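Excluded from the complex is one protein chain; the other protein chains are retained at their positions.
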Amino acid sequence: MKKKMLAVLLSSAMVLSMAACSGGNQDGGSASSDGGETETSSDDGGSDGGGSYTFEVLVKSFQSTYWQAAVQGIEQACDELGVKANANGPANESDIADQITMINDAIQKKPDGIGLAACDASSVIDSLGKAAEAGIPVVCFDTGVDDAPEGSVYATVATDNASAGAVAAENMFPVIEEKIKAASSSAQVRVGEVNQDATGLNIQQRGLGFIEKMIELCGGADKKVAVVGNEFYVNASKDKGTVDEKEADVIIEVGVPAQTTVDLASTEAQKIMSKKDTIAIFGSNQTTAEGVITANQTLNKLATDPEKGIIGVGFDAGTPQKEAILNDQFIGSVTQSPLMMGYECIQTLNKIANGEDVSDIPMNGYWYNKDNMEDDDIKPNLYD
Amino acid sequence: MANKKAFGKLKGREAMVLGIIAAMVILFSVLSSTFRTYPTLVSVLDISYYITLMALGVTFPLITGGVDLSIGTGLVSYALIGGFLIVHQGVPVGVGILACIGIGVLVGVFNGVLIAVMDLPPFLATLCTCMITRGLGPALCGGFGVSWPSAISADGAFRNVFKFTSDSGTVIPIGIVFMIVLVGIMSFVLEHTRVGRYTIAIGSNKEATRLAGVNVKFYHMLAYIISGLFAGLAGVAYAATYATIYPGSGAGFELDAIGGAIVGGVSASGGVGSIVGAFLGVFVICLMKVGLPFIGLQANWQQIFTGIVLIAAVLIDVIKKKK
Partner (left out) sequence: MGDIILTMKDIDKSFPGVHALDHVDLEVRKGEVLALMGENGAGKSTLMKVLTGIYKKDSGTITYEGKEVEFKNTREAQEAGIVIVHQELNMLGHLSVAQNLFIGREFRKGIRIDDKKMNEEAKKLFDRLNVDIDPTETMSNLTVGKQQMCEIAKAVSFDAKVIIFDEPSAALTESEIEEMFKIIRDLKKKDIAMVYISHRMDEIKVITDRVTVMRDGTYVGTLITEECSKEDIINMMVGRVIYEDPKTESAVPKDAPVVLKVEHLNAGKMVQDVSFELRKGEILGFSGLMGAGRTETARALFGADPKESGDIYVNGKKVTINNPQDAVNCGIGYLSEDRKRYGIVVQKTVAENTTMASVNDFMKGIFIDKKKEKEIADKYVEALATKTPDVEQLVVNLSGGNQQKVVIAKWLTRNSDILIFDEPTRGIDVGAKNEIYKLMNKLVAEGKSIIMISSEMTEILRMSDRIVVMCEGKKTGEIDISEAKQENIMNLATREIE
């Protein structure tokens, strides 16, 4: 355990310095390398880094191993900076009301700052107003709150989901390019996408990011695209140059399970993968990517060669997905960096507490596959 | 045999549910060419395992006139703890499985004590244990999800109990064989042993059963222990069939099982029901779960449709009773 922790800390420090450098934020960079150096003596808290602030952090849920990495990043930043953060969150991402209660409780504790991954962007607005009145700075991470009251949210640390979705399309397209080029309205090919739900902003943006990029790439190959399946995605992509299903060369089919469970996600995946013209499929979060893998246990259709089977691409991590990549079922997946988001959230809160200026930090989606899974800038994000 | 009229009635109900299943299979097959394939059948069976196991168990509390709402969040919780022990604490898979089942039994005992000994209404008591189990798993496992060892890993042999992949890559859903064996065993328990007889008796008239000198508290409790035991088994089946167990999920799973049992003729007011009926009823639910997406019905409509079918099933009972 200890060894592992050490590796994670070291590597994440490096990631951080790179990310910080690319963001042109020299302060962050030096702070993190300080952290890297003081890591060995983290027992005495490294309290030389400034005042010992206390922050309240609210994650969306403990439903996914995704948050394991985020909490790890939070703890890591705390160790480095010698600050304290209490992480809390509802049992389920859909327990919006529970989270509101937790935010309000957090405000009552008068912390030096609040880190928030909001379950529901519009529901937290009142609470954010209260935080602003109480003079408690808030940093949103993972999910932004667009209509946040003036002066409440100081910065947002979040993955740009649209571009992360696009990363999946960009990496999938070259593999299936030949198939796409050979497609016509009489010999259509089908690209599937399974999204966990049609209401969460993250998933919506990610799903649409993939669809839009795929439409753009197919357009580059002179192919017409139709989007079918879930009403939301069909309607949302109407103005992106799609055509009627009959005229299309390429069909993008979007499946959304009735409940966010693996069994139903796998049914959606299976429905698409059972179709003869399906050449690729994208599961846009951990649950749906595992749905694709589960469906394949029965169908046995996924392959890394488009001539031999369906090309699979996932999102986020988790053991089953990592195994799928290692076993040539997925060609790769896109990972966010929950660890970095948690880490950056605390860093930003600390800066605010120190009176420094801060700005939004957009986080990238990173493509990973068999070849780079062990790389230092990727591995820490690939939680089990 | 012992009970010609009641038996005859149940037979009718089971035949009706079989008819519904046949009609659904035909309908879905006509509407979707991809539905009528072998992998789809396997997928229906995959989904059916954990729901069937829950239904076999929850039929007992239902027949006593109660209900067990804790099985859904329970099974996820047990699977989470079992998986946590295997993956993070390094215990052998077998021990993890036993832990999963064992905790299920313990929660069943807890429910049983609340209901049979302390006289809490079953709905309330198990609603509370539903909340407890929902938090229990994540609390004990640090709040994070767990993936049990996969089929290809060294410790993944247990998955083959439900879905056996031959060397040639053919998938054989042998789990259904075990389900049928369990249906046989539980049918026998319900119809030909004292446990089953007293379960029905309690659902029929608890006070009269007590006055007959039956240890009502024990057998009432036993119904919930059976339910807990099968929730634990369902946890194993769920972990074996699917990849990652997510903490906090599982709420609503119990409704699939209870709904299935009721479709299969188990009366929510107690005293009436058969294991075979519950088993068949579960398949109506599973066919809808798999079939509705295949015929192109989108998420929201699937839920509406499922709700309507459940109302229809309960209505049949109410109308029958009125006649």
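In order of appearance the chains are A and B, and numbering begins at 1 in each one.
Following the convention adopted for this analysis, a contact is a pair of C-beta atoms (placed from the backbone, for glycine too) under 8 Å apart; a residue touches a chain by one contact, two chains touch by 3 or more.
As the structure is a prediction and not an experimental result, all values here were calculated from the model.
Visitor: By the document's own contact criterion, which visible chains does the hidden chain reach in the full complex?
Guide: Listed by label, the shown chains it touches are B.
Visitor: Just name the one of B:Leu69, B:Leu114 or B:Ile200 that touches the chain not displayed here.
Guide: From the options B:Leu69, B:Leu114 or B:Ile200, the contact with the absent chain belongs to B:Ile200.
Visitor: Which is it among B:Thr209, B:Ser227 or B:Gln298 that touches the chain not included here?
Guide: B:Thr209
Visitor: Please output the residues of chain B touching the missing chain, sorted low to high.
Guide: Residues of chain B in touch with the missing chain: 1-6, 188, 192-194, 197-198, 200-201, 203-205, 207-209, 211-214, 271-272.
Following the convention adopted for this analysis, only the chains that are shown with their structure count from here on.
Visitor: Report the residues of chain A in contact with chain B in the complex, numbered from low to high.
Guide: Listed in rising order, the residues of chain A that touch chain B are 61-65, 67-68, 89-92, 197-198, 229-231, 255-264, 266-268, 270-271, 274-275, 286-287, 290, 293-295, 297-300, 318-320, 323, 327, 384.
Visitor: Mind listing the chain B positions that touch chain A in their complex?
Guide: Against chain A, the touching part of chain B is residues 34, 37, 39-40, 42-43, 46-47, 87, 134-135, 138, 142-147, 150-153, 163, 165, 169, 171, 241-244, 246-249, 251-253, 289-290, 292-294, 298-300, 302-303, 306.
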